[in-house]
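Below are the structure tokens for one structure; questions will follow.
Every protein chain of the complex appears in place save one, which is left out.
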Amino acid sequence: MPGEFIDIRVDAKVAKNATLARKLAEICPVSIFISPDEGSGDGIAIDESNLDECVLCDLCLQAAPKGKIKIVKLYE
Amino acid sequence: MSILLTKKTRFIIQGITGREAINLTRENLDYGAKIVGGVTPGRAGRDVYGVPVYDCVRDAVAANGGMIEGSIVSVPPKFTQDAMIEALENGIKLIVVVTENVPRKQVAEAVELAELRGARIIGPNCLGIISPGECKMGGVGGPAANTRQAYTKGNIGVMSRSGGMTTEIASTLTAAGLGQSTCVSIGGDAIVGTTYAELMPFFEADPKTHAIAIYSEPGGRMEAELAEWVLENDSRLPIVAFMAGRFMDEMKGMRFGHAGTIVEGKEDTTAEKIKRMEAAGISVAERIEEIPDLIRTRLARRKR
Partner (left out) sequence: MRFYEYEAKALFQKHGLPLGQSKLIDNSSGAPNQARAAFKSLDCGPVVLKSQVLSGGRMKAGAVQFADTADEAGEAAKAILPIEVNGQKCRSILVEEKTPIEQEYFVAITWDGRAKRPVCVFSDMGGIDIEEVAEKNPEHVSKTHFSSILPLTPRIAKEAVGATGVSGSDLNKLAPIVFKLMQIFLKYDLTLAEINPLAKLKDGRFLVLDGHIDMEAEARGNHKALLDELGIGDEETRQGRPPTEFELAGARVNAADHRGVAGNVVEFDGNLGLVIGAGGGSLTLFDAIRDHGGEPANYCEIGGNPSMSKAKELTKLILSKPGVEKIAVMMNVVSNTRVDIVARGVIKGCLEAGKDPAETIAIFRIPGAWEEEGFKILEKYGVDYCDRTVSMYDAAGRAVAKMQS
């Protein structure tokens, strides 16, 4: 489920990348990404309740291979 | 010209990996600030928007050959006093503290140490300093694009106990074609590192500053101190003050606004402050939008 304002889409090619998943969990300032170490599987997992907290810092876009993560502004 | 900081001021950010500090880093870098390092214990070796992170201020200073003039402290209240002292004891002379809710004893202790070390603290609970077109240090103005929109280079100095109102006033001045020399958000707490009266000598000595606008609110004696300074020093600078919180005069003992804004006695009501400032020749605006015209009137009177 997307948020009211924000959705984050992860390309299937990186969805199972545990290293990237850990990195994303570490850098996201509003905890949208859940680390695989917190027991939610082996890939990139998203805490949907936090999507609308996204501050558009783009740190996740920079951490992932170009274009593999997309932030969608649902109000546009 | 500007006061307190220039294009060349090299500074660090303590607590650089925090949510607010990450923002600050990007915004200040985008505005052209020379941020040469950041500090978060245990995070040495990383970077935030290309700024290297160190475990402690000592390491940041060492990595820069001792050439660090300033620091922004953006750490939780519990660690703020330690961060201020760490900066002071490592020779940093200008410290901007943005953290809110630091008990005043901890602030007073750090400020006293700063006096001993010949250093200056701005804040806490402030948004920092900006000399439009030169440099900014702190969250004042927000992202660089927004900052350029609100702040323009010019001849009015701005001082404000309210961080938000610093930008509101600057933005109003800018819209009226009056640029700013330097704007300082001094912080809203009962004890702050630098008061209005203590900034006056800097503005007085800056030939590019022609007038001053201040934000004022109930609580404390800072406006009274400014009024006394103006009279004692026969200041060349016309000052216009906006007074907020007039409703509080009817509500003694209630706490509104900043930590320093509780009305405790008759001297710190808005009515009393207005009286004191007007007696010192400071013009008091009822609304922010009146500030530009009042400044123009005062400047015109001065030239005649």
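To keep things simple, chains are lettered A and B as they appear, and every chain counts its residues starting from 1.
Operating definition for what follows: contacts are C-beta pairs under 8 Å (C-beta built on N, C-alpha and C of every residue); 3 or more make two chains touch, one makes a residue touch a chain.
As the structure is a computational prediction, the values presented were derived from the model and not from experiment.
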### Summary
Per the whole complex, from B:P41, B:P103, B:G133 or B:G179 the residue touching the absent chain is B:P103
### Query
Of B:K8, B:R287 or B:R301, which one is in contact with the hidden chain?
B:R287
### Query
Which of B:V51, B:I129 or B:A150 sits in contact with the chain that's absent?
B:A150
### Message
By the contact criterion defined above, which parts of chain B meet the unshown chain? Give residue numbers in ascending order.
### Response
19-20, 23-24, 77, 100-105, 108-109, 111-113, 127, 139-143, 146-147, 150, 160-168, 171-172, 175, 188, 190-193, 195, 197, 215, 217-218, 220-222, 225, 242, 244-248, 251-261, 265, 287-289
### Task
Tell me where the left-out chain touches chain A, residue by residue.
4-5, 30, 52-53, 55-56, 73, 75-76
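Operating definition for what follows: only the chains that are shown with their structure count from here on.
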### Query
In whole angstrom, how far does the Cα centroid of chain A sit from the Cα centroid of chain B?
37
### Summary
Listed in rising order, chain A residues that touch chain B in their complex are 29-30, 55, 57, 59
#### Entry: chain B - residues contacting chain A, complex
19, 22-23, 26
